[in-house]
Structure formats: structure tokens, C-alpha cells
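The block underneath contains the structure these notes are about, expressed in C-alpha cells.
For this view, one protein chain was removed and the others were kept in their places.
Our next item is subunit A:
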Amino acid sequence: MKELLLGLRLLPGSGRGNRARFLLMVLGASIGVCCLAAVLTIPAILDARDGRTMAREPQDGKGSAGATLALTQNDAYGSQPLDRVFLARGEHVPAPPPGIPEVPEPGAVFVSPRLQEALVREPGLHGLLPGRVQGLIGPEGLGHPNELFAYIGMRPDQLPEGSSVSGFGGRYVNRPAVEPSTLDILRFALVGVVLLPLAVFLSVCARLSAATRLRRLATLRLLGVSIKGVQRVNAAETVVAALLGAVLGLAEYWAVNQFVARVGLPGLKWYVDDGTLTAATMAVCLIGCPALAWFAGRAGGVKAAENPLAARRSAVAKPPRAWGALLLIAGMGIVAGYCVLGVLDRPPRDTAASSLLVPVAVVLVGSGLVLTLPVLSHRLSRRVAGATGSLPLGLAMRRNEVEPGSALRVASGLVLLVFATSLAQGVLVELNQVSRPNTVQQDYRVPLDEVDTRRSQALAELHGTKGTAVELLSWVDPNSDKWIESAYALVATCAQLSDLVQHMEGCVDGQVLRLAQNDLPLDLDKPGKTFPFELREGARSRMLGIKVPDRTVHVDTHSPSAVGAGLLLPPSTIPAGARPAEATLILASSPDPAVVRQVLDGIGGIAPTASVDLVGTNVEGMQQIAVVKALLGAGMVLGLVIGVAAYLVSVTDRAVERRAQVTALSLLGARPRTLRAVQCAQVVLPLAVGLLLALVTGKLTESSYLITGGGAVFWDGEGIPLLLFSALGVVVVAAVGALPLVGRRVNPELIRRD
């Protein structure tokens, strides 16, 4: 206890430099804790969202007579889901779902605030919401502030398909914000992106100004304080800094939540209350951070406690041990094994073993990277320093050779971030594959009877689309008891058809042709047979007979594709002013999620009430990906904040600690640009080596993750330019960040110790 008090007593009276370092530790820990609180709160935000969604689920009334009826419709408004719950009051009216004061009367509608805004913008949406808007749904009845949701009151006779309900509030979430399996992957990715750099960062903060502190601790040891006592003195200071940092960090998180919850992330918005800190999160932050600092502080004091004389004389640090490389080698062994299987196109089938081995490999490679970097930096620096004729490079490399760990404290967080970002890219690649097939084109189908001529024309010219056509279904007498063969016909020019398919051969404009797809047997194998197609001209209706011709156009369609017709009709076949009675407008665009979203929003703007079928794509999956992307994006931003904060804290600390030596160099006449070049080279070289290593190991690890994921993509080359660009940006920022640390004014007081 005496030692703890001594540690606390040393805090306020330990000089300006030490107080500055203490402040750095507090600020650093606060940023780390703020990020930790954010990561820990993400599941709570998703849970709160799912909890409210669950609370409004209609409970099955088991068909009891006189029960209130409910029918839920899930549609899309543009790229966003639009959920409508039709309710018809019966004799027994249950308590209303959360967020509305009562189960709506027939003709009454309750809408979410965002849907109300959409109604103002697009009055046509009223067609989907029959009735009068009676009020808004409160936050307790909505998953998130951007949700498009409505309760629509009907009469029981208007809701024959409705199910009886006894109340609201289910046990299971039908449509969670993120699927549980995806949430596990997300948690794993967030741990990599945020928590690994965070752990490095908090350890860095706890061990700032190591040399100065060691000298002070060595003095205490020489004065008779025991080994444990010295460790406790050191730990006391770091614990106080971490505790203050934790309190400040929670306050920072509170402010960030107030702001970000109101602004929202792309694809994810939450209520301020959802992001409120839970007692568990606060406990983890307030106990976990000081606990980590306690262990780091104790470990930091060992050297001074065991060999105080060496610490007093600033003995040369031992070269870093190479055993850390073993972890990297072991991890890369597993990763390389999977990569080889991928190259041989033999992905492993034993998913149980892979689900254990791949995470183990990720952890081994990540920790191996951190532990191997000092070894690499030490050896590389020694070689470069011996060989170079450049004074700045020589000085920088000599510093790195003597203190390889200190420069790498700066680099480790950023290196881990790049490594984890590679993995996060793999997660996104796999999620994209799950929700969308690996296609080169996205097709859309819009029923033509849901859009008028003007809107269908506008849809055909929609920005982002690259192809359009109309598909007709031949008329079938509804009163006939006999099975009647029907046919689909595509109304398009050869150029339009070419835009919708991969390859086309034998097309002639202006002629009716048979359509043969992907070398499959012809759908309509009886040339000469005639199919009737119903056309409408105003209120009148007439039939158009199309005879199946001999001449055939062969096409290779994309997979999946909206093109499935057996006939190709030139647009001139449809008389001016006539509209097909049963037809679908087909649009095609690039499969790029951003373009798909743009097209869907465009369709929502032109025809908000039209139902859109995205061929082969899971809209809810896309919605979940938007959430996952937002969370991973937020994680990467947090990781970047941690990395940059670690960099700034470390560099500032080093600058404070090396003031005497820099001043001596300045007095010897070193030009400011020489000192700046030394600073830059000292940071940039290990950082560049580390980032390159992280890129290579990260991409290989990502590939092993993809190979074992069961998807079709093994090698994700698309993310490499982004990662390279980011890594280059990090190096440039780090180099520029080192520049202002060399002041122009020389202060000889900094090297005087009397």
C-alpha cells in the first residue's frame, strides 16, 4: 500500500515532462476506452432494434372467432424495405402494438416519421396506404429512425387473408438487423479491426517514456524499495492514468453517441437511447482498462526492479528475441496450406476443422506480426545503417537498431489495422456472395400493369440501367378447364436484346424470331403454332396472334437472368397506343451494389407503388449487408482513430524523451531538415516494412478465410488497390506527422540537468 501511495505522490510533483506524459496517457486511454465502449455497444444497438421489432410481431390468435385480424406485407420502396401491417378490429381488440395509442379503426393509418416524409414527397404512395393518416408511430414501435413502417386499419371483410391475433410481441425476431451467424463473423472482424489495435494502444499508453520512468524506478529500487514495490509504484501511476482515461473515454463516448445517433451512419441509424452505455459496458471499461494498465505497468517496472544499475546507466537494450517469429511462421503455415488448396481448386470440406484452424491462424499471424516487426526492424536497420552513406538515414537506422520496439509501438496499431482490414474485406466478399450470386449483370422485373405508359417510359430511360425490354405472357382463357400451352415473348430490338444477354447470334431486326437460350432445347419447338397476346387500347381489348417462326436467334443469357422468353417480337409488333395486358418491364444494370441501390431508388422515385423483383437477389440480405458494411466501416474508422492516436501519443512521447539529444544535435549544427529527415526515416521505414508485411499476410489470410467459406471466390484482388492506397496514405500521414516535432528554436536548458 505504501508503494501505491508513493506512486500517487510522485504523480503531481514529477516535473513538466512527466506531467505531459501523464496527460498523454490519460488522453490516449480515453480515446481507447471511447472506441471500446463503441464496439461493446454495437450488439446492444442491434439488440434494441431487434427487441422493438419483436415486440410488435402479431401473436397468433389460433383462429378464434371474433378475433382481430392482421396481415403483414413486406415490400420495397426503392432500395429500402417498406413494411405494412393491415389490422382489422374484431370483437376482441388486443392491446395495441408499441408506438401507437390504439389498434387503428378501419380507414385509419399510423405511419413511421420517415414514411410520413416519403408520403409528402411522393403522394402516389397513398395508394399503398389506404386510409387517412391518423398519427405517427412512436420510437418504441420502430426498429430504427429510418424505418418505413405503417399500421393500416381495415374492416374484417376487407382482410380475408388476415390471420387472427391475440396480441403483439413475439418470442423470436423474424427479420433480425443482422443474422446471428453474420453477427458472429462481424464480432470476429470487429475484434480484429478494433480490439487488437486497442490492446496494443492501451499497452503503449501504459508504457510511455519508458527510459525516463525506468531511471526513476531504479533510483527507488536503489533506495531500498522491493522488486514488487517498484512494480507497484509504476503500476499506481498507470492505473490512475487509465482510470481517469476510462472516465473521460466514457464521457467522450456519450458525446459521440449523441452526435452520431442523430446524424447516422450510411445504412445504419439508431436512437440515442439504443446507444446508451449499459452497466456491463461501463464496468468493462472502468475495470478492464485500469486492469490492463496495472499488468502493463507492473511488467514495465520489472527491468528497473531487477537491474537498477543497468537502468540508471541506460544500458543498451538487448536485441529483440526472434521467438515471436515462430507465431507468424506457424500461422502462415496454416494459411499457406489453405491457399495451396485454393490454388489446386480443392477447398477443404471439413468445415469443423477449418472453423477452428482459420481463427487460430488469424490470431497467430496477427500476434506474430506484432512480435516479428521489432526483429525485422532491428536487423534491417543494422544492415541499412552499416551500408548507407546518408547521414539522416544512418542516424535514423541507428536509433531503430537500438530501440526497435519504440518505433514499432507507433507502427503496430496501424499494421494490425491493415491486417484486420484485409480480413474485413473477406467478410464483405463472402456476405456479398451469400446475398447475391456471382453475376455480371443485375436484372429487374416490374409488372407493367403497376405503371402507366409515361412511367414505364421513364423507367426504361432510368439512369444506371443498361438494357430494357418488355416480356409478354400469352393469353389463357381463365374459364377453360383444359390445360392450355402459354408462351412468353420478349418485345425488343436486336440491340436491346444484346444489352440483356451475354452473347447473341442470328438476330434480325423487324422479324418475329424464336429465342433459343444457352443451347437448351427450344421452349417452343413447334413452328407454326399461334399464341394469342392480349392488348388494351383504352377501355377496349383485342388479341394479337403471333405465329412461332422457323428462324431462331440463339442467345447465352447471364445466370440468373430475367430473359426467359421463347419468342422475340420487334417493338413494331405492338400497335401504337396499345399496351399488353399481361406484361413485365425488364431492366438490367451493373451488379455493383451502389448501382443496384441507385436503380432501385430511381424506380422508387418514378413508381413508388410498383413491386420490383430483383432477379436472383435477396433484398433483405442487401439490407443486412448495408448494416454490416456500416458497422465494419465504423470499426475501421475506430481502428484508424486508435492507430492515429497511438501514433501521435507515441511520437509526442518520443519527442519529449529525446529533447536533450535533439537539442545536442542542433547545437552541433544539425540543420532542421536533417533532423526532420531523421524523424521521417525513423518512422517511415519500419512502418512501410510492417504495412507491406501486413498487406501480404492479410491478403493470404483473407484468402484462406474465403477458401474455407464455401463460396466461389477464393482470391479477392479487388480490395488490393484500396489497401495499397490506404497503406500509402498512412505512410505519408505518418511521415508528415513527424515533421513538426523538430522545433526551429534551440533551448539549451533542455540538456542541462543541474
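The rule we apply is simple: contacts are C-beta pairs under 8 Å (C-beta built on N, C-alpha and C of every residue); 3 or more make two chains touch, one makes a residue touch a chain; residues count from 1.
As a working rule, contacts and distances are computed from a predicted model.
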(message) When one chain of this assembly is omitted, its UniProt record names it as which of these: "sulfate adenylyltransferase", "Putative oxidoreductase YjgC", "Pyruvate dehydrogenase E1 component subunit alpha" or "ABC transporter ATP-binding protein"?
(response) "ABC transporter ATP-binding protein"
(request) Determine which one of A:Glu57, A:Asp83 or A:Glu401 touches the chain that has been left out. (result) A:Glu401
(message) Can you say which of A:Val340, A:Ala660, A:Val696 or A:Val732 touches the chain missing from this structure?
(response) A:Ala660
(request) Give the residue, chosen from A:Ala283, A:Val340 or A:Leu391, that touches the chain omitted from the document. (result) A:Leu391
(request) Pick out the residues on subunit A that sit against the missing chain. (result) 313-316, 389, 391, 394-395, 398-399, 401-403, 660-661, 664-672, 674, 744, 746, 748, 751-754
